[in-house]
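The complex is shown incomplete by one protein chain, all other protein chains being positioned as in the whole.
What follows is chain A.
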């Protein structure tokens, strides 16, 4: 797949001297859903703002659909729909008027049929004549998505699309995003809900302190960094671990009632067999055991902590 967005050596230093982005290189493939993860203040929004033309880069270059965002901004920007993180709306406008306004702003001729489709897809059709101020937070969020889709963009940026949206609506929004991807739209989303990235994304990028720490296919990432955890529920509580088990990275939890062992699935030896036999030799018995696969969230937390 070819790149639809190509970010090269991008840096951003704010007037205060704060370096929000440090030499970022990133390629977004045409048609993918790319999730950008990172803690607060990592530079996610700054990166999006620069690509969309809201902030100026300090150094580096960004191409959108092959067009430079600074020298060929009209072509570059007309490919992009942006849904910012904050709910910025014109309170006294009707839903229909504000979505039509966005289409005009992006230089597209009127097309009521398209606006109607967008509003229906986002379950906003029956609210089209309502003033935005009368809508709930979840609806306002969808109005902002409708505005971004009004001019039929090839790329959609969703900055924290489901913040403050209830579970059911969130699932509905995922459906919308998947539908958009099927229609050929490239989607870049940032999120705090890691399950969202796990659920939606084809590829995942992690940004921390202004640097891209990792970009990987989601499935590869899960395999590569996947850890498993073995939990043993002991018959008798242990005061301390016997000396014979000190070679294992074990944690005694639950005031000595459970023993936790973390291991790497990618390692050649997981060490489970020898651990179990050493436990028997030490006379430690257990009632039950279970294993859990680490989630993207654990992976993410690990990455951010070590980077």
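Here is the rule we go by: contacts are C-beta pairs under 8 Å (C-beta built on N, C-alpha and C of every residue); 3 or more make two chains touch, one makes a residue touch a chain; residues count from 1.
Keep in mind that, in the parts below, contacts and distances are computed from a predicted model.
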From the list "Ubiquitin-like small modifier protein 1", "Transport permease protein", "Thioesterase" or "Cytochrome c oxidase subunit 3", give the UniProt name belonging to the chain omitted from this structure.
"Transport permease protein"
Thinking of the whole complex, not just what is shown, which of A:109, A:184 or A:283 touches the missing chain?
A:109
Where the complex has a chain not shown, which of A:25, A:56 or A:223 is the residue touching it?
A:56
Which candidate, A:7, A:62, A:80 or A:259, sits in contact with the chain we can't see?
A:80
Residues of chain A in contact with the chain that isn't shown?
14-15, 52-56, 73-78, 80, 82, 84, 86, 88-93, 97, 101-109, 147
